[in-house]
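Pasting in a structure now, in structure tokens, and then I'll have a few things to ask.
Note that one protein chain of the assembly has been removed; the remaining protein chains are unaltered in position.
Let's look at chain A:
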Amino acid sequence: MNPLAAIGRNFITFLASTGRIVLFALSIICHCLQPPLYLRLILRQFIEIGYHSLPMVGMTTLCSGMVVALQSYTGFARFFAEETVATVVVISMLRELSPVLTGLMVAGRVGASMAAEIGAMQVTEQIDALTTLSTNPYKYLIVPRIIASIISLPFLVLIGDIIGVYGGFMIGIYKLNFNAASYIFFIVHHLEKIDVIAGMAKAIVFGFLITLMGCYQGFNSRRGARGVGLATTNAVVVASIMILLTNYIITEIFFIN
């Protein structure tokens, strides 16, 4: 085996699948903009993607808010501890931690289940059956999921922001014995509109990416249990990588000016 040939082959496969994903994304966007939209299905996906992800997102952001408060205290205790802790928690939660952690958790939960469900439908010919019953599978399966996820992810991130900052507040008050009133004052003082907006923008992009990868992998799943399993894994792994990459890019766009 020629190692160079292997590298080249993998690189070409990578480019080809990138191209396919981009085409898939474009056709989904076209379908999102044309009627009919299935409102019942969109609502069901809201519950599935948004509502049922709440406990997980709440837990994740609460714990990370608490941890950030604790760590920034041990790091900065010698300086103006109260203000520093409040600032670090607010900025890190709003700008980075809440969107990224929410994105990753939802990718694990929702992206995986989408890939598995759609993959199983593909394998059992249910997607073919949709077509024969005059229903466009893109409109019926993908569009509701895309719409529900790009709307519910920002809400999840917003809730994550609040819970995360509250987690930091609890540690500050009960463990580090800060003054509650002044801690809240520092939070409000350092709360910038741009931080919230950046988090929301990230959430919309992540929501799109998660659903895109879940549906793409499901639609292109190979036959058999193994094929569906592989599709599920790929959906989560690729979506997570894309989340981390685009997170960096969006951060750069918003904050490096």
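Rule of thumb we're sticking to: a contact is a pair of C-beta atoms (placed from the backbone, for glycine too) under 8 Å apart; a residue touches a chain by one contact, two chains touch by 3 or more; residues count from 1.
The definition used in the following text is that contacts and distances are computed from a predicted model.
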Complex member absent from the view - protein name from UniProt, among "ABC transporter family protein", "Cytochrome P450", "PqqA binding protein" or "Glutamate synthase (NADPH/NADH) small chain": "ABC transporter family protein"
From A:D128, A:E192 or A:E252, residue that would touch the chain that is not displayed: A:D128
Residue numbers in chain A that touch the chain omitted from display: 117, 121, 124-126, 128-136
